[in-house]
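Mind having a look at this structure? Questions to follow.
Here the complex is missing one protein chain, while the rest keep their positions.
Chains: A and B, in written order; residue numbering restarts at 1 for each.
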């Protein structure tokens, strides 16, 4: 849901007298929408990580000059994407520099005995990945699930 | 989000005089949000069922003391998760006891010649799983797709 749609600015300025009824129709769909998307990474598959990183880049470029907020949430086996020895660490670094927020799930880290020292620097942490993904959607962020492993082989 | 929800019809009918009145800016983002998430199960893969059940449990625990509504919708081959001989029936029973709503798609059941007597007791039914998933999202529920089969094998 668009952030802006939740903001209703109702002006009754200068209404010294409003004798006679008025009916104001507010249509939030005409209000500007903030571009916001959360990407969920739950697998340990470098091929898919690259697809997700491509999708995030395409999103950033695809909105033209409009501002866009992009967040990645890694949990379950997806946590390996954010380890210090991740095969995509240079791309993650580039994503961070471009303004993407990259979150590791602390629940998963705890279950896998991982500590921040094991992880890429400059990433962020959330207590539970699935909660973050729910909350972002409920705050109006779009949810993007990239394609499944094995799907990237064109046969035609 | 429902289109219609963005239309606010504000009636101030019969306001003979509104001198001094003001109408407050309403920012729904500062309002409390009900935690609600719908999980879609469309595959017949016990490994993934366990992941989804874990995700639902992590969600329930991850919101701390806040209320949360969780619903699972099984359709297509996912319907097998809810059969009487499901390998995860004890976990489903525990999820039901914790307050999760578990729905089987009647369309799918009909296509697979399944009747309620074939299914786990205490589950619920929806006429069409895909419609339920759409409606829940449009009512403000977050949508969670768990990871694909084959994704759960850490390689690092």
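Definition applied: contacts are C-beta pairs under 8 Å (C-beta built on N, C-alpha and C of every residue); 3 or more make two chains touch, one makes a residue touch a chain.
The model shown is predicted, which means the values in this text are computed figures rather than measured ones.
Against the chain not shown here, subunit B presents residues 1-24, 26, 28-29, 31-34, 36, 40, 42-45, 48, 76-78, 80, 83, 85-86, 107, 127-131, 133-135, 137-140, 143, 145, 148-150. By the touch definition given at the top, subunit A reaches the unshown chain through residues 1-2, 6, 8, 10, 29, 33, 35-37, 51, 55, 58-59, 61-63, 138-140, 142-156.
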